[in-house]
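With one protein chain removed, the remaining protein chains of the complex are shown where they sit.
So, subunit A:
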């Protein structure tokens, strides 16, 4: 049996196509990104080696740090909103009628493309005929702001569709984890006189700590590489006030054809994502996996 199941030719045949694809299209490119960062290159003509010039320029580039700061704000916002999603999931998982249906309703925006969401929310934020401003005008506010054109408001305005898109996703994950907690543990706590808040705070939340940790990583790393919606809705504007790291990279490479510098930004983005993932896992490390 082992002879059949360790046939080297068959293993190669089954694994090689997929392995080649990820090596050529994922692993080689991330190495090349770092390498191209050392070049002066417009993407088509000759490359010339300029050492660490792109990387030192990056460290002094105020526009880049502004975009990095915006990405960082998004990450913080997203991480904080997880608390809200957790509370909603605790309510939904608490034997409420229609929880299944509601959870599915919440998930719907997650299924749509960022472009469709972006176009829809461009209309929602439309200065005169959009949902938001029509509502504000009907409440008697005469001159509501043009949300996406105000440098001070644009980032907060963009955060609403981002919440809208991902709320259902995190609620789903928490709900699934909470439903996996054995009923006997909750029953035992009730017999000991614990109330709903105590059960939620002292039993349910600690039991799904591992899942919460994963969602923190997903939310923060996801925000750091956030791109589609912002690119379509504002293109980073007005005047760079909603630029994030990925849109800055895209603009440098495919907007101004500075592929060398764009690569340096891309490599920096990769490093940040990997370091942040590692850091969060380290900081939130639990000593042992919870068994029940």
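The definition used in the following text is that contacts are C-beta pairs under 8 Å (C-beta built on N, C-alpha and C of every residue); 3 or more make two chains touch, one makes a residue touch a chain; residues count from 1.
As a working rule, contacts and distances are computed from a predicted model.
**Student:** UniProt name of the unshown chain, from "Aspartate carbamoyltransferase", "Carbohydrate ABC transporter permease", "Selenium-binding family protein" or "Circularly permuted ATP-grasp type 2 domain-containing protein"?
**Tutor:** Of the names offered in "Aspartate carbamoyltransferase", "Carbohydrate ABC transporter permease", "Selenium-binding family protein" or "Circularly permuted ATP-grasp type 2 domain-containing protein", the one UniProt assigns to the missing chain is "Carbohydrate ABC transporter permease".
**Student:** Touching the hidden chain in the complete assembly: which of A:15, A:52 or A:188 does that?
**Tutor:** Answering carefully, the residue with contact to the hidden chain is A:15.
**Student:** In the full complex, which residues of subunit A touch the absent chain?
**Tutor:** Interface with the chain not displayed, on the subunit A side: 1-2, 4-8, 10-11, 13-15, 17-19, 21-30, 32-33, 36, 43-44, 88, 91-92, 96, 102-116, 119-121, 123-124, 129-131, 134, 164, 167-169, 172-173, 176-177, 190, 192-195, 197-198, 201, 211, 214-215, 217-218, 221, 224-225, 227-228, 232, 246, 249-250, 253-254, 259, 262-263, 266-267, 269-270, 273-274, 277.
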